[in-house]
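The structure's right below; bear with me while I get my questions together.
Every protein chain of the complex appears in place save one, which is left out.
Labels for the chains are A and B, by order of writing; each one numbers its residues from 1.
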Amino acid sequence: MANALETEGLTRRFGGLVAVDRVNLAVGRGDVHCVIGPNGAGKTTLLNLLSGALRPTAGRIRLGEKDIAGLPVHRIAQLGLGRSFQRTNIFPEFTVYENCRLGAQARLPSSMRFFRNAERDEGVRERAERALALAGLIPRRDTRASSLSHGEQRQLEIGVMLATEPSVLLLDEPMAGMSADETTRMVELLRRLKEGHTLILIEHDMDAVFALADIITVMVNGAVLASGPPAEIRSSQAVQDAYLGGDDIG
Amino acid sequence: MDPLFVALQILNGIQYGLLLFLIASGLTLVFGILQVINLAHGSFYMIGAYLAFWLTARTGSLWTAIAIGLPLALVLGLIVERVMIRLLYARDHLTQVLLTYGLILVFNEAQRLLFGNDVHGVAAPEIFAGSIRLTDTLSYPIYRLAVSGVCLALVLVMYLVIQKTRLGMHIRAGAVDRETVQLLGINIQALSTFVFAAGAGLAALAGMIAAPLSSVYPGIGEHILIICFVVVVIGGIGSIKGAFIAALLVGLADTFGKVLIPEFSSVTVYAVMAVILLWRPQGLFGRA
Partner (left out) sequence: MDRTPRLLTILALLAVVVLACLPQFAERYTIQLLTRIMTMAILAMSLGLLVSGVGLVSLGHAAFFGLGAYVLALASPANEAASVWWALPLVIGASALAALVIGALAVRTSGIYFIMLTLAFGQMLFYLFHDAKFAGGSDGRYLNFRPAVEFMGQEILTLNDRPTLFYVSLALMVLTYLAIGMMLRAPFGRAILGIRVNEPRMKALGYNTNRYKLTAFVIAGAIAGIAGFLYATQYRAVNPALFGWRESGLVLMMVILGGLRSRLGPVIGAFALVLVEELFQALTDHWLMAMGVFVIVVVLLLPDGLAGLFDRKRDAAEADDG
């Protein structure tokens, strides 16, 4: 069975700067694959390349069997790749439920429907409800998104994406700016998500990373330094020197 | 077609393009640095033209008119920036569009109040009057050459200021990334005021020197404004280089359009814009 996502020699240059340097990635189906590394290592750029927000300068990206390098963002999303953002990127004016419904509606073959009320589509409603439940936001469903706490907004950030029922999830620092309580809740959420999804996660919170990850990839200066199961990474001298030793863990 | 005729048209096109650049450069910098859409930019051109008319009629000389009129226009630019434009910095585009639209209405009506609806001519300065005889049938007005010369000189000055001075560096940086420039401690407010006033002054000056060529009448401000919008769109917002190349392109397209397809000449410029945008939606040198 093919990997959920693979890259081959993925490179992105900005003028003279090589932000992502010949990255080879193999993400197995159902894995939680964490990408870690110091700031500026190219992690978010990598995610942008995978989701289509940036075009690769060189290299290939395969989602399952399909080559997706160079496809537009919305096409890649339709193929089953979901993306959540580091800076909360929801729809502040809408309620939590409406946020999720927008995601759910994206799964319709087309939204070019002008006559029937959007609420009447059962399929859309169900997907939205499921996403709400997975994200743990049912009690807040009728609250305006702008009124949520930071942690709840991060949950919604993931919930909106979940409503599109992606198979591969790209998560950019889901725990950014969270308190200890919020972080615990988020780790639980991500654990729940493991079932039936493949997760590719950028995170700085080392406790969370080692608790969740099946595979960890360490990036430094745009290139992959090491990649393997947590135990292997934790004991790797090269990784200690480049990253874990220097920075505080978690 | 007669090669001499073509050459003259090219000269005309370049002259028009250079004039457009004077106005468009201010517009593109205001967009880039101030992030403000100023529909009333064309009004400064009109103000320059009417100042030229009025002052030349009173003093008898276009030189004097420019000498008095230009500082007046600069002061007006400063006032407008302080009183109106400042209010727009933080606002959304819709607000900016409507506010400056209201300004146009006010300026236009003020012009009508002061000068009426007639078309007025302005005499070119004595030394530039007359034409150079080229052949039996063709001659070229000296004043046009003078205008091109003045525009070129101004372009050169602008180039030197923007490329070779610190002020110019700040302007270039500000046009690309306003926030970072602020973080670097540069007084973006002073820079903005300067750029706006300078842009207004250039537009007014363009209006003054163009007055003998195209007469002075209500509505010239808006007409030239929209052409300059096309220039800025083609060249790319915030790019002086883009504005320069686009201005020449538009000047030539319009001139040759008038010659080749007189009935639909006005459309030529927009057709060029459409073609370029099909290829590059952000303009020739704009940032995507």
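The criterion applied here is as follows: a residue touches a chain if its C-beta (ideal position, glycine included) is under 8 Å from a C-beta of that chain, and two chains touch if they have at least 3 such contacts.
Remember, predicted model here, so these are calculated numbers, not experimental data.
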{"item": "Full-complex contact with the absent chain, from B:Leu70, B:Ile171 or B:Val233", "value": "B:Val233"}
{"item": "Among B:Thr59, B:Thr95, B:Ser131 or B:Thr180, residue touching the chain not depicted", "value": "B:Thr95"}
{"item": "Positions on subunit A where the hidden chain makes contact", "value": "51, 53, 72-74, 77-78, 82-83, 85, 89-94, 101-103, 105-108, 111-119, 121, 124, 144, 146-147, 160-161, 164"}
{"item": "Absent-chain interface as seen on subunit B, which is shown", "value": "31, 37, 39, 87, 93-95, 97-99, 101-110, 112-113, 222, 226, 229-230, 232-233, 237, 263-267, 270, 273-274, 277-278, 281-283, 286"}
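Just so it is clear, only the chains that are shown with their structure count from here on.
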{"item": "Between subunit B and subunit A, distance of the C-alpha-averaged centres to the nearest whole Å", "value": "49"}
